[in-house]
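Worksheet for the structure shown next.
Missing here is one protein chain; the remaining ones are kept as they sit in the complex.
The first chain written gets the first letter, and so on, giving A and B; residue counts start at 1 in each chain.
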Amino acid sequence: MSLLEVTNLGISFGGLRAVDELNLQIEQGELYGLIGPNGAGKTTVFNMLTGIYEPTDGTIFLDGKDITGKRTADINKAGIARTFQNIRLFGDQSVLDNVKIGLHNSYEYSTATGIFRLPKFFSTEKEMTAKAMEILSVFGLDKSKDLLASNLPYGKQRELEIARALATEPKLLLLDEPAAGMNPNETRDLMNTIALIRKEFGVTILLIEHDMKLVSGICEKLTVLNFGRVLSQGKTSEVLNDPEVIKAYLGE
Amino acid sequence: MGFLTYLINGLSLGSVYAIIALGYTMVYGIAKMLNFAHGDVIMIGSYLVFIGMSNIGGEQTGVMQVVKVVVCLAVSMIICAILGMVIEKVAYKPLRKATNLAVLITAIGVSYFLQNIALLIFGSNAVSFTSIISWQGISLAGGALKITGNAIVTIIVCIIIMVALMLFVQHTKPGQAMRAVSEDRDAAVLMGINVNATISLTFIIGSGLAAIAGALLCSSYPALTPYTGSMPGIKAFTAAVFGGIGSIPGALIGGLLLGIIEILAKAYISSQLADAIVFAVLIIVLLVKPTGILGKQIKEKV
Partner (left out) sequence: MNAYKKLNKSTQKLLINIVVIFAVYIVVTIMDASGNLSSLMRGLLVPVCAYSLVAVGLNLCVGYLGELSLGHAGFMCIGAFTSAFFSKAFQDTIPDVPRFILALIIGTAMAAIFGFLIAIPVLRLKGDYLAIVTLAFGEIIKNVITVMYVGKDSNGFHFSLKDQMSLGMELDGKMIINGAQGISGTPRQSTFGLAVLLLIVALIITHNFVNSRTGRAVKAIRDNQIAAETVGLPITKYKLTAFTLSAAIAGVGGVLYAHNINSLTATTNNFGYNMSIMILVYVVLGGIGSFSGSIIAAVVLTLLPEMLRGLSNYRMLIYSIVLIGLMLFNWAPSILKWRQQHGLKAILSKFNKNKEVQ
């Protein structure tokens, strides 16, 4: 059984068919790429997978459980976390707190415990901080823990968003254009980081990317979308040599 | 027959609300701010008409009376329009790029300012506003249904203003500029539209109309104090939200509905609870349709 099993997924906005008949299987531990020209519907797929949009038809199964049309927060609890193309951090909070918010559902004490500062507050907060620092250190963000998230440099903000997503202990991590706006050096670092987190956190990754170097460098399998439909699907090397794909990317 | 009388009174009050609501809705649509001081511009307009009417050459009859009313109204409109423009330039324009909340508080400051200026000049005692409409109205069905001149004129004036404004917004260049700025201010700038002038124009029109609304309001409810504009202002604002803030037909529908609900609630349920009922209806409408009757739904892009 695949970790993610998407069958005949489709969505319409008014008369516009943004995604149509998408089928996708991602196995446990895979690093999977979703590529395609601008406006092909890639982010829309992410939005359906995370419950921000409700699909018009089709089903999404995660680890054998039907999560189609479930609410975003419940889908996260089921095991999907994501990042955004236009970074969405909690800008007015510290780097550390951003990750601690990601840990919210893994550690628990009541609102009253927090208000009255009962012993459980102190012990749980300590554990949360330790765990958050552990995640931050993977990205070398541990030194910036007290900075406001919005004051981090752009590339670091992208990494913090990944760290926050990882804090929710997902089975499947969705990365929406993680290399957008990075220079070649930063992109190379990012490739190493992605490889590292897959190993350290044992997480399956689905990513949207335009940078072909990154895609061909780390993705094992690819799906190419064009005008909301699957153009090609399969092993990275095969897909990238598919004449249809070359046509869509380079024009005729 | 009682019901019809109430309905017409409600339409008349609703027409006043609709004219005031226009001021709120246009400013909100174009400058994206709640102009809390709008109600107080109405009060200033009413005082101006009051001064004119009581100081210009004694009792008039017939045509001369109409001329006098028109002159007083016109002067009041011009002064209010200038006042509206100055308020925008001095108090709101510097804050255009600041948070909405800052502009809101400044508008509240302007509201206090206008109230206290009026308090200094006119004192806190109510003055009795003489109706600008001396026509007694008509009596139908053998006297069973009386419609006051105030009600008829108010409703007609409201219709004229609405039609004129719609034509203005749809078919003139400044009107199109207003629609463009309300749709997307940044894009409007790129298209060479003078946003500052457009916002000024909006305040000028809204405040000028406030002068008419004040005169009509006080013709039906003659006790004029520095706080006269406050509650009708809040209610008209409610009417604007009710109809879908930013929409001119919405202001008309919201204003009329609010006026009718208020008068009917006063007549049939409880005069003391009328305000509570009006606000309760607003809440219900917004819960069913979160952006008001004619409002547009805006979704955040992810």
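Keep this in mind: contacts are C-beta pairs under 8 Å (C-beta built on N, C-alpha and C of every residue); 3 or more make two chains touch, one makes a residue touch a chain.
Model, not experiment: these values are computed from the prediction.
Only one of A:D97, A:E177 or A:E209 touches the chain withheld from this view, namely A:D97. The hidden chain makes contact, of the residues A:N38, A:T111 or A:N183, with A:T111. Note that of A:F121, A:F201 or A:F227, the residue touching the chain absent from this view is A:F121.
Chain B residues in contact with the hidden partner, per the touch definition given at the top, are 28, 34, 36, 91, 94-95, 97-102, 104-106, 108-110, 112-113, 115-117, 119-120, 230-231, 234, 237-238, 241, 245, 270, 272-273, 275-276, 279-280, 282-283, 286-287, 290-292, 300, 302. Residues of chain A that touch the chain left out of the display are 50-52, 71-74, 76-77, 81-82, 84, 88-93, 97, 100-102, 104-105, 107-109, 111, 113-117, 121, 124-125, 128, 164-165, 167-168.
Just so it is clear, only the chains that are shown with their structure count from here on.
Per-chain CA centroids place chain A at a distance of 50 Å from chain B.
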